[in-house]
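One structure, as structure tokens, below. Some questions next.
A protein chain is absent from this complex, but the other protein chains hold their places.
After this line comes chain A, so read on.
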């Protein structure tokens, strides 16, 4: 019996090994061809690191987009930073002469590209091609925010994000849509139920956690690691925009509800005021942007945006906020040059600074400077007659982009807290008489300016 058993074992082993032998023969062919390919690319002058999966994925993606006329540009912060550091080198190398893979071979999970949606030619033919090339793609769609502001329109959904995975590396294609106000907008990456949560490590994505807004970048073509790509002309400007790019949409639905309750004022005067306020805001924004001073909609202008997505027709002025550390001394001159003379100046840079400029048609531009404390922010007020000081307290906030009267402007991200601090819980109810010294719930008396300082801290023109 044992003899036979042994024989059986022998036979079995022979069989298995022959099977494996056959498999090896079959596999050898593939193994060889892969080796050859690697060898070939290496023989082209010692090119180091070009077999990394990141580089291959990017290469395939760039090939795909140029063949299919998909208008994309590179926005990956990691790579843009690297490019920026070695910009001279990137500029001087022409196609194919690179010897070392320096940028696209850096280990990472994603490479981010932006798709300029308004320049695309054919809708989605490229996805099919991408899938034939070995990419696995998912698409995230949503409704078009540009139609939200208009009553009762419902359109087809627009694409917001594509993620195309090639083996372990994924290309994150963020769809940039044009918005009124000359900026590019991308949507929030919200996974629908049917999408595999493990498709890629979504948490590591650099874009899509929030909607974002960017200045429209000028582009340039460069050759990076032997690949021709479009990148922003000023890569660092773009990279620095990323952490502050969060965008919040106006609450159009609530604004419509507001107007159903309190009819919109469409009188000639209201329309005229809105028009001049809009022009004043645009002029102020242009001036401050030129100086590089960040600002946000404050007080009544902010309330108008938040409550009714428009300028409050009876508010009589435009209110902006600026952090005191961003104050520049040439601000007054710049506004004067823009045709907005100084109307009054209260306080000083160290304390309770407030500037007021005279716009056209009796519309005033108020700029409040905000001071940061450990647990709150505040801005000051001064009563010209008595020299009394006031302090308006706000919970700490950060800045977000939004769209307001065809402009990309900042508002406090924590808008509700900001507005409730300023106007109380009843901010939803329109109030036409407002005493800036008494009405705001966040106002505090802050002493009196010493008479000796009055000349400096109370300037009326």
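Observations, loosely collected:
Methods note: a contact is a pair of C-beta atoms (placed from the backbone, for glycine too) under 8 Å apart; a residue touches a chain by one contact, two chains touch by 3 or more; residues count from 1.
As a working rule, contacts and distances are computed from a predicted model.
Note on the omitted subunit: UniProt lists it as "Protein O-linked-mannose beta-1,2-N-acetylglucosaminyltransferase", one of the names in "ATPase H+ transporting accessory protein 1a", "Protein O-linked-mannose beta-1,2-N-acetylglucosaminyltransferase", "Transmembrane emp24 domain-containing protein 3 isoform X1" or "Neuronal-specific septin-3". Set against the missing chain, the residues A:5, A:92, A:152 or A:260 yield one that touches it, A:152. In the complete complex, the hidden chain is touched by one of A:181, A:304, A:321 or A:412, namely A:181.
The residue touching the chain not shown here, chosen from A:56, A:139 or A:388, is A:56. Interface residues of chain A facing the missing partner chain: 6, 9-10, 13-14, 16-17, 20-21, 23-24, 27, 30, 34, 37, 53, 56-57, 60, 118, 120-121, 123, 125, 128, 131-134, 136, 144, 146-147, 149-156, 166-168, 178-182, 266, 271, 274-275, 406.
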